[in-house]
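The block that comes next holds chain A.
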Amino acid sequence: MARNKILLEMRGIVKNFPGVRALKGVDFFVAEGEVHALMGENGAGKSTLIKTLTGIYQRDEGSITFDGKELNPKTALEAQNAGISTIYQELNLVPFQTVYENMYLGREPRTKTGVIDRKAMITGCEQVLADLGIHINVTAPLSAYGTAIQQMVAIGRAISVNAKLVIMDEPTSSLDTKEVRVLFDIIKKLKAKNIAVIFISHRLDEIFEICEHVTILKDGTLSGEVDIGEIDQLRLINLMIGKEAKQLERTKKGYTLENAETLVEMKDIRQGTRLNGLGITIKKGEVLGLAGLLGSGRTELSKVLFGATQPDEGEIFWMGQEQKFKNPKDAIGLGMGFCTEDRKVEGIIPHLSVRENMTIALLPQISKMGVVSASKQRQIVDEYIKRLAIKTPTQNQPIRNLSGGNQQKVLLARWLCMNPKLVIMDEPTRGIDVGAKAEIEALIQELASQGISILMISSEIAELERNCDRVVVMREGRKLGELIGDDIHQDKVMEIIASGGGELENIGGAANE
Partner candidate 1 sequence: MNKAKNIYQWFSSKSSIAAFLILFIFSSIVFSGRSFASFDSIANLFRKAASDGGFLALGMTFVILIAQIDLSVGAVMALGGVIMAMFGAQNPILGIVLGLLAGIFCGFLNGFMVAKMRISSWVATLATMLGVRGIVLLMTNKKPVSVSNDALIALGNTKIFGINILVYFLVIATLICMHLSHNTKFGMGIYAVGGNEEAAKMMGLKVDKIKILCYVMCGFFAALAGMLLANRLYTAQPTAGDTWETTAIAMCALGGIKLSGGEGKFSGTFFGILVIATINTIFNFAGNLNSWWQNIIMGLLVLISIGVQSDVLKIGKGKKHTWKQEEAA
Partner candidate 2 sequence: ACGGEKDEAPAAAAEAPAKDDKEAADPQSSGEVDMSVLKGKTIGFSQCDNGNSWRIAETESMQAAAEKYGVKLIYTDASADIAKQASDIEDMVAQGADYLIIAPQEEDGLQAALQSAMDKDVPVILVDRSVNGEAGQLYTSQIMSDFVWEAEQCAKIITETLGGKGNIAILQGTQGATSTNDRQKGFMDAIEGTDMKVVADQVANYVMDEAQDVMANILQAQGDEIDAVYCHNDDMAQGAIAAIKAAGYTPGKDIYVVGIDGPKAAMESILAGEQLASCSCSPLFGEPAFELCAKIESGQKVDASYTNEDTLYTKDNASVDAGF
């Protein structure tokens, strides 16, 4: 295989964490101007490998040569200066600062007089985002926008420094098909400029589309390194998880729930500029999907249903009775669970252990007079660690030390262990490896078959296609249409969205206030 000159050379990298051996001597090579996939299960050590490269973690053993020079970064800055630009898996931006400040932090342009040049930053930032197809008010604080936008900002930041190597740790996990396309164009541009890209994702089709070369990690060891041409999905999966994964496909046939009883009905929900009068119904045992572009208001809608926020107008019925949720507690009381989109900010309780994170909502049920039964707790947690194959040394491991995917599983378990009537899953398979994804999708079907309803939000329409009985297509807080049973199909969804008219531009509104 004809490969360019090697740009990055990592040899025998070892990284230990208290109680965990994350990397056990990994070799990793990236050539100039190549798009290189880094694959592996959750907890395989991808992010850790990246962080040892960019100076966030200090490696315990091994050597790194970058662009012909020895590289031992102690801080992220050193790596940056060496020409490595990184998008980390967990969004790391400053919420209170404006979008453009976030874009330029640490490398602010100066005027002749030496003061930082805000005009230049604003125009520059708008330019970068425009290239990414995002048109928002860059002078608004970042926190006004959601994960999606924030992710795009992070991407913009990374590609707007002139680097020799751009690392993207699961950049697409919170993007929808449309924006993934945009990102891929960007990557192609980078490649054209002979800039190398390390691309981490759990979405195999993406890997096969954009990457030329793939390195596979397994439990902190190198389990394979091949040209993308020489491998197919199944082999890849096999290398990652060491066993044949269940093929992902739609198991349902047709639509069987015409006369199932209605569990939830939301009518004409309005909230600020995000939700403009839409309603949905969820039937018992139904898997209802919400499709739509980013900012279409899916998360907002689900938060209203869960009582996390209150609508300005509209009614919510639970088994026929009108409900006015003041806070999530009420909704949980009725038997709802909610896996949030933004794991880090709205999901995990970082310093608490896996056990406590998993059972935090369950506690009232496993305690007498406010006193928690430790034994029950352990036993339940053990059960779910097995059932979801969560990779953690012990129950007592602080959840922040788990890999992204495993954190997600713990959060899922948090609700499953409460045997709920309805589980809302906002991007449930975000950042979850193929193996786990298959398990989770199977789990969703299993739950549904037990009569548990699921409200599933996903930016990966294929996923909705596989799992949903019904899909509601949204844009800008309105319901555009609905697909039932076998009609659910990627193209149809896109069709409906497109027919809705308008462009992503309009969605910035919320932020301007």
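Just a few scattered comments:
As a convention for this text, contacts are C-beta pairs under 8 Å (C-beta built on N, C-alpha and C of every residue); 3 or more make two chains touch, one makes a residue touch a chain; residues count from 1.
The candidate set was assembled so that all candidates are chains of the complex that A comes from, given by their letters.
Note that the coordinates shown come from a computational prediction; the quantities given were computed from them, not determined experimentally.
Candidates 1 or 2 all come from the same complex, and the one touching chain A there is 1. Partner candidate 1 is touched in their complex by these residues of chain A: 56, 75-77, 79-81, 86, 88, 92-97, 101, 105-106, 108, 115-116, 143-144, 157, 271-272, 274-275, 300, 303-304, 309-312, 345, 350-351, 510, 513.
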